[in-house]
Structures are given as structure tokens and as C-alpha cells.
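The block underneath contains the structure these notes are about, expressed in C-alpha cells.
Removed: one protein chain of the complex. Kept in place: all other protein chains.
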Amino acid sequence: MSSGKTVLSVRDLKLYYRTRKGIVKALEEINFDLEKEDVLAVVGESGCGKSTLARALVRVLPRNIHTYEGKVFLNGRNVMELDEEAFRREVRWKKISIVFQGAMNSFNPVYKIGQQVAEPLVIHDNVEKKEALKKARQLIELMGMPGVFAERYPFELSGGMKQRAAIAMALITNPEIVILDEPTSALDVLTQANIINLLKRIKNEFRLSYIFITHDLGLASELANKVAVIYAGKIVELSSADVFYTEPKHPYSRGLIASVPTLTTDRKPEFISGAPPSLIDPPSGCRFHPRCRFAWDKCSAEEPGMIKVGEDHLVRCWLYGDGK
Amino acid sequence: MSSSKRVGGLKGVLHEVLSYKSAVIGVAILLFLIVLSVYTMVTIPLPEAIQAWRSSEAWSRNPRNAQPEWVEIFYGKKLPRTIIVPLKDADATKVLLEDGRLAASWTVYFNYEYDDFPSEIVIFFNSSYSEKPAVEIYWIRPDGEEVFLKKHVLRRPDDRLYLSNDLSLELRLEGLFENKVGGKPSFMVTVEKGLFAEYSLDPRVLKGRYGIRFETTLEKNDVLNAEVVIYGSVYGLAGTDHLRRPLLIGLLWGTPIAMSFGLTSAILTTVLSLIIGTISGWYGGKIDLVIQRIVEINAVLPFLPILIMLTTFYRIDLLIILLSVVVLSIFSLGIKGTRILVMQIKSYPYIEAAQAYGASNMRLILFYVIPKILPPVVPGMISSVPGFVFLEAGLSYLGLGDPFLPTWGKIINDAQTNGAFYKGMYYWVLEPAFMLILTSIAFALIGMALEKIVNPKLKEL
Partner (left out) sequence: MNSDTRLLELEDLRKWFEIRRGFLSSRVNYVKAVDGVTFSLEEGKAVSLVGESGSGKTTLGKTILRLYEPNGGRILFQGKDITHTKVKDLKWYRRMASLVQQDPFGAFASHFTVFRALEEPLLIHNTVKSREERAERVFKALEEVRLTPVEDFAYKYPHMLSGGQLQRVAIARAIILEPRLIVADEPVSMLDASVRIEILTLLRRLQERLRLGVIYITHDLATTRFFSESALIMYAGHVMEKASTQEVLRNPLHPYTKALLIATPDPNPQNRSRFKEVPPGEPPALVDPPKNCRFSPRCPRAFDKCFKEEPPEFEAAPGHWVKCWLYERS
């Protein structure tokens, strides 16, 4: 149900970082659009670069950064051009906020929850502490917890409650886009379902757009209307969720879907053999070719670009381009 | 659990250590000290060294409180070494007298080219006689002057004549000087100056060929042997102390003693502490409580005063000191750190996994825990060696160390007791101090490099 207005437009985002062993090509040729009230699921295995992408979008960069370039248009304006201070003031947590993986472990144990949830408001909008705390309480209640929890310390809350608090903290400055990096990874199935319900509710209520990062395809389908599959630092498939789950095109996407054990269908899950490649020295040509059942000469020789296979459906695979 | 791994055992560690320049210096110094120690232990076995250190006869031909030879670079003049003139080399003339006795006369010559005066002159006799002979000694200067020194009746076959302490000789020489110069000279006329100085108002050494003549009457079977020792003011690489002992021996022997004391204390203390900490952390419960309380009490005990007490009341020998130091050090606060580490490791999944496949407590401690806690402990162990070395030196300096062993601390102690600094004998203190500092630097540099390896965060420092 997107309203057609493009909130975020990423073009050729590239991120490399330096390590003792060489330069890690963590992200390359990242291109996608996010419209208002879109939920883009970014899926991939661990180490594929999806978390790096989350950090790249809010410019939380590692110390050993080597290359960070591309264009990121936020409501039409290229925020990559902003300097650090301007970015911090105008974008980070103001327009785009993020709920980190393991956010429930990133609360400071010596401060109360309410104070921490209120902190972004105090820092960004220069709101008075008392006002901010009030707003924090309201949000906490909106998250489905009693307002008094604002007075509690992190250790007094369960994992699910802390995660809700982390989400409240991400929402308090009224951002347009919320990046959710594996927001339910350490939570129980029931709690997870409750949090997903919550995320659905507030998305509708506040008209938010999400970038939802996960390795769990089932979970992704709970929220996403668009899916981007990342493999070895590159997007290999980008399409609407409806199309993706019914007709995935890229061999990797198909492998991913096939490996999800399901309750409802009788299909026996299969797995993709091999392991994700090193990003310091990725395979030549298509980065997936060593594990691909359909690979042929061209795949190891030349890297495919994003090929259009349908309305809003792009695949990075020679099976769909010229050559076959 | 960190999985930063330095694989490759000892070789890998060595390679990594050597990548730090400071550590290379440290290792170089350490190797030098080890070579020195080995050399010393081989060429001067310890029992001999102790024996020699205690005796005075062995050093009788050395000057007392001599400076090291190389100080002459700073003075800019050639400083005198000890000259020994044996009577055996003399031109002897013997005349047979009517009563069967021999009138003998020996003259020995030597060259004196130094820019400064000798420190002492002693004549060592070594004779056999039936009746104590009377010996007349004459001094022949390069300018031809002959000075009658003394008529000395030998008191015993191995008699010694300390010319330097002879007050009458000194006064005579002073008088002679004043006559020759025609006034009171600007310096005090000691025996050495009186015999070796040019006749002038300022002290100048008369260089050239000197001679000494001995005249005496001997019975038929008497033998007169003597050695004139003209003591220099410098000796050897390191000089001598108040007992004429070459400081070099003390410095050399101090090296293996310091190294072995330091290393043994450090290793024993560290290993025992580790074991105690591990037991405390692993078994918990009552034994943990007891050990922790002992540690806390030990932390408030005054270490040095107790050590001093022990060494004052009991027989002092290096081994006792070592054991006392170790016993007082093993319950250090470092145990608390080890204990925490062990408790952490105990909670890791692989310990549980090992329990599941049947590993016993002892096996877990030896093969799973200790290999993990040993590496962080090694840099601390190396860095603690200087502390122990200084401890031993400090105790010796206070006079509480082993009185028979030649150690650096003992040398400083001797220096202090004999007022080295007051008398300008800086080398006596500075040389052992230098060795102490050198040893400390070596271990400290290596320890720091090891610490940087073990704790990568410190690399940024």
C-alpha cells in the first residue's frame, strides 16, 4: 500500500573497509527506492552485508572505512553530500532511525528506561527533559507496556519489553524511515509475533516506511511489500513481495525460499551447498556462480548487471539476460 | 569469548615479539646478560668466587679503591697502572765477606711514564734466613738523584714494608723537597709524590727510568726475595673496592645471581599464584572463601618490613630470602584477577561440553583452563623480574642480604659503608646501579612487548 511518494532513493551505494587481510568489498552497486509506507525487506545470510547496509544508511561507519560513496536521496536531497554535523542534526534519528540487532542489550544499565527512550528528543530537538520524559512515557504505553515501566531499569525488563523500548526510542523523534536490523532475533516466537503485530500497527498509525533486515524469509513476509535479496555485498534480486514469494527468479532466492521449513505445505526443505564467499577476494564474474546449479561459462567470466524481468522486478543473473 | 588467536606456539610468539623495536633491544640486552652469566659461571666457578671474595690475600697486588681504567679518557691523562718490580730481575752483586757472610746488593729498574702519581708503594718480602737481615733500600730517580729510603730489619720471612704509611720517610722527603725547590711546594708531599715528583713548586710527575737498590748482609743459606709493588690508581674494567677486590668480579657474578633470583622468584610466584587462583575460582565454596580472605590479609601485610624481620632474625642466605619472598608474594591481589578469569571460563559452553563427554575436574583445569589463563599472565611475570632483582639488591644494600655472595646490592652496600660518594668514588655505586638498570630495562621492554601482544588494545598506546 505505498502512496507513490519516494522517500528514499539509493543509487550506487558503495562501501569498502580496510582490514589486515585486505580490503573488504562489503557493499557494491546498491540501488533501490523506498516509497512512503513501503516495507523493504533486505534478506540474506550472515556476512552478506545487510547489517552493513543499515549502518551505511545512517552513516554509522567503522573506523577502518576505505570507500563510502554513492548517492542517497532523502526526499529528493542527496544526504551523502552533508557533512558529519549536518547529517547528525538533520538525518540521523531525525529522518531515519534504526533499531539495532540486539537492541535490547544496548541499553545502559545504570539509567532508567524512560530516560534512555527520551534521550534522542533531548539531543536532537532540544526538548526539555521533563517534556521529553512525558513523551517517552506516552510512547512506552503505545508500545503496549504500562507507563510506569519508564521508571524501571533495563535489568528489570524482559527481552521483549526491552525490544519494545528500543522501538519506542527509534520512534520518539518522529522519523519517516525506521531501519529494523533483525529486531526479533533473540526473542521467542510468541513475543516475536506480538512485536510484529506492534510494528504493523504503528506503521499504519504513523505512516512509517521500514527497511526490515532479516535472514528469516518467513518473518520478512510478515511486513514486507518489497524484497531485496543481498548476496556477497550486492543486491541479486529486487521485487515486490507478492512476486518474490511466488516466483523468485534468482537461483539464490529460490534456494533461500526452498530452505525455509514450513508448517503448512508438505514440501521438504532443501539446502544450498557451499558457503558465502570472502568479500576480500570475491569470485570472478557473478559472485554466486560457485554455488549455482545453473552456472555456465559466462557466469564466471562476466558479472551480470540488474536485468529487468518484470514490472519492478530486477534480477542480477545471466539466466534472464542476453546469452540464454 | 575472544577468538583472536596467535597460532604457532613459541616460534610465532618470538617472531611477533621481535616485530617491536623496543623488544629487540630488550632481547639483545637479555642475551648479553645471559652470555655474561654463562661466561662467568664457566670461567669463575661459584665456590672459587666466594672463596676469593672472602679472602684478602688473593688481591694483595691490586690497588685499593682504584678507578676503572677507562676513566682516564675523562681526565685526559695517562693514569698509573700497578707496576710490580720483582727482585729476581735485578742486577745482583754479591761479595763474600771474611766471616762467611754475603754482602749482597740488588738493583731493579722500571720505567714510569704515567701522568699521575701512584696510590701506594709496598715492598713484599719473601725470604728465608737464620737471623733477621737488615736491608737498606735506596731510591734512584731518573734525574740521577739517589734517595736513601730506609733501613728495615725483616720481622718475618713474608714481611711487608708499607712505604706509604711511613711518617718519618714522608717528613724526610718533604724536607728534601723543600730544600731542592727552595720553598714550600704547593702540594702536600706524600711518599709517592716525594719519590716521583719533579722538584718544582707544582706537582709534576718525573717520568723516566727509576731504580731501587737493596743492600744487605746475608748468612750463607739465606735467600732474600722481594717485590716492589707500585700501586696504580686505576685497575681493570671496573676498578677495585676497599678490599682491593676487582669490582668486575662482583659485577660479573652479580649477573647470574640477579638473573636467577629474579627469574626464579618471578616464575615461582606466578605459577603458584596461578594455581591458587585457579583452585579458588574453580572449586568455589569454602575453599574460595578461605583463599580470598588470605589474599586480602596478605595485601595489608607490610611486605618489606616482614622480609627485613625474617632476614634479621634468621640465618641469611640467598635461598632463604628467595623462599620468603615467594611465600609472601604468592597470595597477591593478582589472584583475584585469575579467579575471575577462571570463573568466566568455567561458564563457557565448551567446559560444559567437556563435562558431558566425561572430562574430570583435574583434566579440565589442566587442559582447558590453564592454557587460557597462562598467556595473559606471562607478560606480567616477565615484567615482575626487575622488581625481584631490585628487592634482592635492596636487601643486600640494607646489609640484610647474603653476606658471602658477590652481588650488585652487596657492592652498593660496601660502597655506602665506605663513603664512596664522599670520597668521589662514583664508579663504585654507578657500576652496579648500571647493571641493575640494564637488567630492569631488558625485562621491562620484553614484558611490555609481550603485553602488547597479549592485549591487542594496548597496541595503540
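Labels A and B are assigned to the chains in the order they are written; within every chain, residues are numbered from 1.
The rule is simple: a contact is a pair of C-beta atoms (placed from the backbone, for glycine too) under 8 Å apart; a residue touches a chain by one contact, two chains touch by 3 or more.
Remember, predicted model here, so these are calculated numbers, not experimental data.
Peer 1: I'm checking contacts with the chain that's been left out. Which of B:313, B:357 or B:422 qualifies?
Peer 2: Considering all chains, including the one not shown, the answer is B:357.
Peer 1: Hey, which of A:170, A:256 or A:295 is the one touching the hidden chain?
Peer 2: A:256
Peer 1: Name, in rising order, the residues on subunit A that touch the hidden chain in the full complex.
Peer 2: Where subunit A meets the chain not shown: residues 39, 45-46, 144, 158-161, 188-194, 196-197, 200-201, 215-225, 241-242, 244-246, 255-257, 259-264, 268-273, 275.
Peer 1: Identify the residues of subunit B touching the omitted chain, counting contacts across the whole complex.
Peer 2: That gives, for subunit B, the contact residues 1, 3, 5, 7, 348-350, 352-360, 363, 367-368, 371-372.
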